[in-house]
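Below you'll find the structure, written out as structure tokens, and then a few comments.
Complex shown without one protein chain; remaining protein chains in place.
Coming up: subunit A.
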Amino acid sequence: MSEKKKKQNVRQLIEEKNKSQNFNRKLEKSIPVLLFLIASLSVLTTIGIVYILVSESFHFFKEVSIVSFFTGTVLKPLSQNPQFGVLPLLMGTLTSTFIAILVALPIGLMSAIYLSEYAPNNVRKICKPILEVLAGIPTIVYGFFAFTFVTPLLKYVIPGLDATNILSPGIVMGIMIIPMIASLSEDAMTAVPNSMREGALAMGSTKLEVVFKVIIPAALSGIIASIVLAISRAIGETMIVTIASGSSKNFTFDITQSMQTMTAYIVEVTGGDAPAGSTIYYSLYAVAMTLFIFTLLMNLSATYIAKKWKEEYE
């Protein structure tokens, strides 16, 4: 009796073992499939973005010709005879980006040089994290800062400044991207091998000469890539310009006036309950596609520059 029971138990055990092995084998085979599906979701996101932008812009370009969209200098989506020219928005975006780079490029690059070449170790250990905090502050906070502090401050210097203008968000955007240029360029500069520094110093150069004649040429691809990435970031920045630059669709070079960027236009249209299916609603996608193409080109060229122009040492 007990003998039989034992036998049964062993048989059961074997069966259970087989079952669990079968299960394990199935699991082992299905896990990669599941993970592949999860991984392909990121590709699906890209496809989704491109599909939505293209298909909805297509509706827009059925009503407004592509030529008049890209060459039109008047943007009046809400008037009786709506006009959809993207140039005022492009102007706003490029102006604010230009101001931002004007602020961020010298300061970011000089910070990078200081941190990588001049700073003693303990100073670098304090300064770098603080600069990183600057990069971690939400953009909405910068928007608040631009609107309630920088604009009133600039008004002392430029009395004719509008309450919303492109200058103040441009400057604040520049401050926002300083850490980006500083830290990426610094990485590129620290990657230059020490033997090159020492060689130049041994020839009697001052540190400054080493920086300009050895380090910067050697790290140029990384530095330029950091600048291109910063430009792309500035083009896509939304909240600072939306808050501090207002919604006038001026086509002008006057930086004391309010100008709307592409991103701010998208916010205005989506916030204004544009009925789905209207031309204004579709114009949103055409503008977003322009924005997407701009930033994509910038990002691709940054990768290309960093890879192809990279000087290999050692």
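The definition used in the following text is that a contact is a pair of C-beta atoms (placed from the backbone, for glycine too) under 8 Å apart; a residue touches a chain by one contact, two chains touch by 3 or more; residues count from 1.
In this text, contacts and distances are computed from a predicted model.
Protein name for the hidden chain, per its UniProt entry and selected from "Transcriptional regulatory protein LiaR", "4-hydroxy-2-oxovalerate aldolase", "Phosphate transport system permease protein PstA" or "Acetolactate synthase": "Phosphate transport system permease protein PstA". In the complete complex, the hidden chain is touched by one of A:Val67, A:Val133, A:Val157 or A:Ala202, namely A:Val133.
Contact with the omitted chain, checked across A:Val10, A:Leu27 or A:Leu78, is made by A:Leu27. Checked against the hidden chain, the listed residues A:Val64, A:Leu161, A:Val192 or A:Ile243 yield one contact partner: A:Ile243.
Residues of subunit A that touch the chain left out of view are 24, 27-28, 31-32, 34-36, 38-43, 45-46, 48-49, 52-53, 56, 106-107, 110-111, 113-115, 118-119, 127, 130-131, 133-134, 136-145, 147-149, 163, 175, 178-179, 182, 206-209, 229, 232, 235-239, 242-243, 263, 266-267, 270-271, 276, 284-285, 288, 291-292, 295-296, 298-300, 303.
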